[in-house]
Every structure is written in structure tokens, then in C-alpha cells.
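Here the complex is missing a single protein chain, while all its other protein chains stay put.
Up next, chain A:
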Amino acid sequence: MESIQINPLTVECTLFFQENPYTFETLSGLGTRLGRKPEDLRPVLDELVTNTILEIMGTGDNAIYRYNQPKSVDMNGLMI
């Protein structure tokens, strides 16, 4: 069986955005808020963008990361 490796920093970032869904921050700003080094955060944030958990606005050092909130689904509408 293939084991799934989860990066603890990925969990930390995801949880941070879930708890603070209207955060808009640069890499450097997130580093300060989370107390992590930007170079460690960058690949994690890029991965979360790829997985559509985060969105990125702009490019370079001024690029802003924001949470891509899951759309709520009306379960009643899906019931047959």
C-alpha cells in the first residue's frame, strides 16, 4: 500500500487560511504571520495554488496569496 506523505507546513498553511479566510498576504507577510522562512513557504504555497486551495494575485515579491473558499453546496437540492 502506498503511504501518503503530508508536509506539516502544508497543513499549517491550509489551516491558517481556513481559520482566517479573508487573509491577503505576500510571501514575506505570510512568513511573518506564521513565523516561517519565506524560502520554506514558497513551494508549499505554490502547491496549494496548484491544488486551487489558494489563489495568487500578481507576480514576483508583491504577489498576494488568498484563500479560495470552497463553495457551499445545498445538499437538499441534491436529494432525490
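Here is the rule we use: contacts are C-beta pairs under 8 Å (C-beta built on N, C-alpha and C of every residue); 3 or more make two chains touch, one makes a residue touch a chain; residues count from 1.
Quick note on the criterion: contacts and distances are computed from a predicted model.
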Chain not displayed: protein name in its UniProt record ("Hydrogenase/sulfur reductase subunit alpha", "Circadian clock protein KaiC", "Cytochrome bd-I ubiquinol oxidase subunit 1 apoprotein" or "ATP-binding cassette domain-containing protein"): "Circadian clock protein KaiC"
Touching residues on chain A - with respect to the absent chain: 19-26, 29, 33, 57, 62, 64
